[in-house]
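Below is one structure; the comments refer to it alone.
In this view, the complex is presented without one of its protein chains, the others remaining in place.
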Amino acid sequence: MRKIATGNKAVAEAVKQARPDVVAAYPITPQSEIVETIAEYIATGQLESQFIPVESEHSSMAACIGASIAGARTFTATSSHGLAYMHEMTNWAAGARLPVVMVNVNRALAPGWNIWAEHTDAIQERDTGWLQVFVSTVQEAYDTTLMAFRIAEHNDVLLPVMVNLDGFTLSHIMQPLDTVEPGDFIPPVHTPNPVDPAHPGGYGTITGPADQFRFRYEMERSMQQAKAVIGETEQEFARRFGRTYGAAEEYRAGDADVVVIALGTLGKEAEVAVDILRNEGIKAGSVRPRWFRPFPDLDLAGKEVVVIDRDYSFGFGGVLAHAIRSKNLTKVYCVIAGLGGQEVTYDDIAEFVRHRRIGEEFWFGVNDRV
Amino acid sequence: MDIIAEIPETEYVLKCTSACAGCGDSLALRYVLKAAGPDTVLVMPAGCTAAFQGVYPKTAYTLPVVNIAFSAAASCASGLSTFLRAKGKKTKVVVYAGDGATLDIGLSAVSGAFERRTDFLYVCYDNEAYGNTGMQRSGATPLGAKTTTTPAGKPEVKKDIDTIIAAHEPPYQATACASYPQDLFRKVQKALMFTGPTFVHVLSPCPPGWRYSAEKTVEVGKLAVTSGMWVLYEREQGKLTISPPSKAAMKNPVPLEEYLALQGRFKGIDATTVEHLKERIAGNFRRLAAEEAEP
Partner (left out) sequence: MYEIRIHSRGGQGGVTAARLLATAALHDGKFATACPFYGAERRGAPVVSFVRIDDRPIKVYSQIREPDLVVVLDASVMDVIDVLHGLKTGGRVFINSAHPREFAGFAAHHADLTGIALKENLVVSGSPILNTPVIGALAKLGIISPGSATSAIREMFADERNVRAAEAAYREMIV
């Protein structure tokens, strides 16, 4: 059924269809609409789920962990400081191998108190063991949230999954949405070893130096296995529902001399810049990584690379740019743009490409030349 | 600090903030700041008051304001006050935080700061929900009230933060209401005469959240008190005194229905819940009257 929906509403709709057993969540702008809509679904009987209106985000993840250990399918949503407040427990959820699904609406960190889009919040979770995907349209937000449950709960994965939406730019924009009847696309939840007095054991007990590293290794093994599971899930989604996704979305990149790489909505708006540049005779293309963890293999051979980082690692540099440098062993032109919701248009992106200086870092709006 | 007989004219809140028309919080804020005076530092976590403070490079409050993370106001104030006092400074440290920040996400920090006897005044303005993010339920939301996360009415009763604070044995704590500005002013003044920690809990009616027409804020706040849903009192060194408007309400409460009928958040509330609320009002009155009667 085709209708107009915001990114937040699309996520809530997907969650309703995924039928989590427990939703523990706390409001924060610009995510609150997700939690409110889910609460409305539960109150009106459209979704049979336990809603726990926790008193903080640390508690939302702790509650999801508790429910998941008991065998529940769980969901939560947050942004920015909520995610940061959760950080101790996001580490825990991954280490405990729990298939929690979380939607994070990307928002800058304070101070200053800024509620607009920036990726640093999710990027700061990159070492936790969570799978992470960045979406760029309302449709993709819906489809990916559905897929997230199936991927997280797969036996070869059993790691939590974070779906990222740009704050306001995607969470609040209204775009066309086609909802589906999932049927059995998401199998019934089945976590190994749910808490059971008949089978007692410790969950996360003291673990010594001779054993801890093995658990960490197992997490990485599952993260690597996740690549195949993601691929298989996306293929099955395409077969059933007709929409195809991949680890990255390429636009006119095949024969491109220069590609623009960006996460989220900037990666989608970059396609408009690509068309403008092509009309000028510049063979541009865009590559929008969707999956950030596990980090995808991108084919950038023979191309100049312009990376837009909507994040920063102080004393180190743009995180996406560094990831590409090290994975692809290539120099890049790193543009720091969009922090705190800074407006970046397709014209700006086209300028980044026209005036690229490979090997350099450029802070849009600060450096006095493009 | 001398008690000022009259409320000073000086305003510490500049005009034309982005507060909603009829905002009870902004009304309370003005009187709290008048009572605090110029030698004051405010600590404000995320919330309505920090939102209508305005956008960089401006601020609407003519006192220094430390804006801090939602959960951390009390701990931040604790650090600030500890250092100021160590340097011999008498500058007042006042936390001005909403019910969400105080009762929910910041409760641990509040408890810690009070347990450590931080010298500060903690003012909790209570609009009975998470106002700034669009009126989701908080621990302070009353039983039966509709919010965006309790569309069928909140099933749990309001968390009694004042009793929690009392358990920390502060030298002074009080409840107040934006509709009774002189009472609020006097209580904040009094609180600031003590070496802290002190606590003032102000009911702040909220037109968009409680769903009533903006010009009715003072009326709604008064009905909260006259119906008994909100009781005005103070505890000085643990000794309770009920304030006159609530004393009157105890003798002759206005029917609760009058308070509820004014607000869209209570629309459709069922009779059982109303009865339950009335029982709680009566029980609360009995408990407080008994406490006040103790020698």
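All chains are identified by letter, namely A and B, in their written order; residue positions are counted from 1 within each chain.
In the analysis below, contacts are C-beta pairs under 8 Å (C-beta built on N, C-alpha and C of every residue); 3 or more make two chains touch, one makes a residue touch a chain.
Quick caveat, the model's predicted, so the values are computed rather than measured.
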Any idea which of A:154, A:268 or A:293 touches the chain not displayed? A:268
Candidates B:20, B:192 or B:269 - the one touching the absent chain: B:20
Of A:2, A:199, A:214 or A:239, the residue touching the omitted chain is A:2
Only one of A:10, A:54, A:108 or A:170 touches the unshown chain, namely A:170
Mind listing the chain A residues that contact the chain we can't see here? 2-4, 166, 168-170, 172-176, 265-266, 268-269, 271-272, 343-346
Contact residues on chain B toward the hidden chain run 18-21, 51-52, 54-55, 207-208, 213-214
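The rule is short, and it goes like this: only the chains that are shown with their structure count from here on.
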Per the touch rule, the chain A residues reaching chain B in their complex are 26-29, 32-33, 35-36, 39-40, 43-44, 51, 53, 55-56, 81, 85, 110-113
Touching residues (chain side chain B, partner chain A) in the complex: 46, 50, 56, 67, 69-71, 103-105, 107, 130, 132-134, 136-137, 139, 148-152
